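For this depiction, one protein chain was excluded, whereas all remaining protein chains were kept in their positions.
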Amino acid sequence: MSEQLPAFIIVAPLIGACLIFIAGFTRRGLCYPLAMVSMVVALGSSIGVLHQVLVDGPLIYKLGGWDPPWGIVYNVDALNALVLAVVAAVALVNLVASRQFIDAQPFYRIGAFYALYILAVTGLMGMVITGDVFNLYVLLEIASLTGYALVAMGDDRAPLSALNYVLVGTIGASFYLLGVGFLYAMTGSLNMVDIAQRLPGLYGSTAVFAAFVMIMVGIWFKAAFFPLHSWLPNAYTYAPPPSAGLLAPLMTKVMIYVMIRMMLTVFTPAYSFSFGLLNQVVVWLAVIAIVAGAIMALAAKDFKRLLAYIIVSEVGYMVGGAWLGNRLGMTGSMLHLVNDAAMTLCVFLAAAALSFRLKDTKLTSFQGLFKTMPFTMGALVIGGLSIIGVPPTCGFFSKWYLISAGIQAGAWGYIAALLFSSLVNLILFFKIFEIAYFEPFSAHGHGHDNGGHGQVSALAVREAPAQVVVPLVVTAIGLVVLGLYSKELVAGVIDLGLPLGLK
Amino acid sequence: MDDLLSKIAGGYNYIAYITIMMIGLYAVIAKRNLVKKIIGMSIFQTAIILFYISIGAKKGATIPILMHDHGPEAAEHAIKAADYINPLPHVLMLTAIVVAVATLGVALSLAVKVYQRYGTLEEPEIQDQINKS
Partner (left out) sequence: MEHSVNSIVPLLAVLVSIAVVPGLASARWPNVREGFTFAAGVIKLLLVISLVPAVLAGQVVLCHVVEVLPGVAIALKVDALGLIFALVASILWIVTSAYSIGYMRGLDEHSQTRYYSFFALALSATIGVAFSANLLTLYLFYEMLSLSTWPLVTHHQDREARSSGRKYLLYIVGSSIGLLLPAVLITYGLAGTGEFSAAGVLAGKAPYWLVLVLMLMYVFGLAKAGVMPLHSWLPAAMVAPTPVSALLHAVAVVKVGVFSIVRVLTGIFGVGLLAEMDLGLVLGYIASFTVIVASLIALSQDELKRRLAFSTIGQLSYIILGLSLLVPIGVTGGVLHIVMHAFGKITLFFCAGAIFVATGRKYISQMNGLGRRMPLTLTAFLVGSLSVIGLPPAGGFISKWFLLVGTMDAHRVVFMVVLLVSSLLNAAYFLPIVYRGFFKKATEPEFQMGFKEAPSWCLAPLLITAFCSLLLFFYPQPFLRLTQIAVAGLFGG
């Protein structure tokens, strides 16, 4: 039983998604419980697998009993076991918060939403766990296609944003597929471990280099690495809150993991970090991504759009950290991946809670929210502090690693970009807190000089329903807990997953 | 492997698929009509399918089906890999085609929704409407 756990991670949600789809036509009430059950099973199996990996070391699961490199295998080491657990946990927490929104949707969407949601999670988890580069492509498309549909479920500009996402996303996935084709032509294998064993003789080959670059570019499209991010802001701004809550924390993060996996497992650090110039160029691209994301976020007038640009910035953090070429940087990148998934979940759940009551997420509608929605805003404060990087929230500790890695690598531009982005995040979040704290200016004598401009609605707002607020508060507390357990995460998990050769 | 490299450099099939790919990419980037963009996306995907097919193709080879039983005489008909086409790229492309069709379906249905919302598929006109509202 326990040796079948890796399969459960994928099979449970896959079956769950099919059942939900059917239930959507016949017994609509079953959709949500089914989704919950499949997510709980997936989370349980992920944690079980993580435990097994930590105790017994990396494991290989042969799908259908076929031996590699012919059959598809799941390779699980400490890194992807960790990412699996994070994906499952984030998806579960967001699912709990989703119900209030989905129940308010037209009836025909309920089954479709839950089925797509669970299928998207299947795709994301599959990408993380699979040991086969083509299988990864298929799962990437599963996650993407469901992601497009989930985004398109929103109102207003959502379909247009989703269509843009489809176009860009497909180009990205195609680049990846092309790179895989090159790799296959050179090595004759699709199995990651197998490719890694055959590659060393081919390191000088232009075709392998082309494969490397194409795979990276493909992944960067999907990870929204500046300047390939154009799909992201609109998609996450107009997506319905439950979809944004799933995709924003996970899609880019999983792609970053795939990038790290490709760099570490398929091409191995010996190859990935052998191009001095390429590495520097990528780190500088990351610097540009961080700065550009920060600046665009400053200009945003809508809360969700602001958060979307922060994601663009954070992707720069992780790509840059991974490409610094040292162990600290890779550790920081992985730690930030986990932390950023949690932070993004926290702020997007807060956005969901706010949009539940405010009907929009324009920054100007945030007036007086500290009074009217204290729990939501409290959680948002913690999420914001974590993104700024204030101890003891988790965001501080991954930034600590990333900056230390920058110091070690002498990448001063990268350090400056990280600090710049921290400052911009400080301004961004305190801009929000300020609006929520100050306005409408207190009627208590001191200076209500802009009173009476008709924004009374702010005072009529109530706290969001418990089903949204509880997951939000749990996530916010989780940010602090994650921060305090950073050492366990780094020394006990991430360090085990990184190759020993990486210094 | 070096001859493979030179093949990549000189093979007409590669030039063909790269040309097709660029046509697709051009359409996605430069066309203002959403359906044309979707068509460009499809062309792009097709080019990659072509690429896979072409790396699996081989002149004069046959499909990889064993003509003889596993019985004692099977040993007389030893399998010569050179006589067969590598089937794997083709099989992969079956999957890729399914993915491409699904993507096309999603894209077209989104285009329908966009049309319902804005009454047009021309991007500049849609942009005008967005700016106005």
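Observations on the structure shown:
For reference, chains read A and B in written order, and residue numbers begin at 1 within each chain.
Definition applied: a residue touches a chain if its C-beta (ideal position, glycine included) is under 8 Å from a C-beta of that chain, and two chains touch if they have at least 3 such contacts.
Small disclaimer: the values here were computed from a predicted structure and weren't measured.
One chain is not displayed; in the complete assembly it touches the shown chains A. Here the missing chain is touched by one residue of A:Trp66, A:Tyr108, A:Tyr203 or A:Phe438, and it is A:Phe438.
For the options A:Leu426, A:Val474 or A:Leu496, the residue in contact with the chain missing from this view is A:Leu426.
From the set A:Leu298, A:Ala466 or A:Ala491, the residue in touch with the chain omitted from the display is A:Ala491, counting the whole complex.
Considering A:Ser230, A:Asn279 or A:Ser404, the position touching the chain not shown turns out to be A:Ser404 (whole complex).
Residues touching the missing chain, restricted to chain A, are 385, 388-392, 397, 400-401, 403-404, 407-408, 415, 419, 422-423, 426-427, 430, 434, 437-438, 441-442, 444, 446-449, 483-484, 486-487, 490-491 (touch as defined at the top).
Everything that follows uses one rule, which is that only the chains that are shown with their structure count from here on.
Note on chain placement: the centre of chain A and the centre of chain B lie 28 Å apart, centres being C-alpha means. Against chain B, the residues of chain A that register as touching in their complex are 134, 137-138, 141, 145, 148-149, 152, 156-157, 159-160, 162-163, 166-167, 170-171, 174, 177-178, 181, 184-186, 190, 202, 205-207. On the side of chain B, the complex with chain A involves touching residues 1, 4-5, 8, 25, 28, 34, 37-38, 41, 44-45, 48, 51-52, 55, 88-89, 92, 95-96, 99, 102-103, 106-107, 110-111, 113-114, 117-118, 126, 130.
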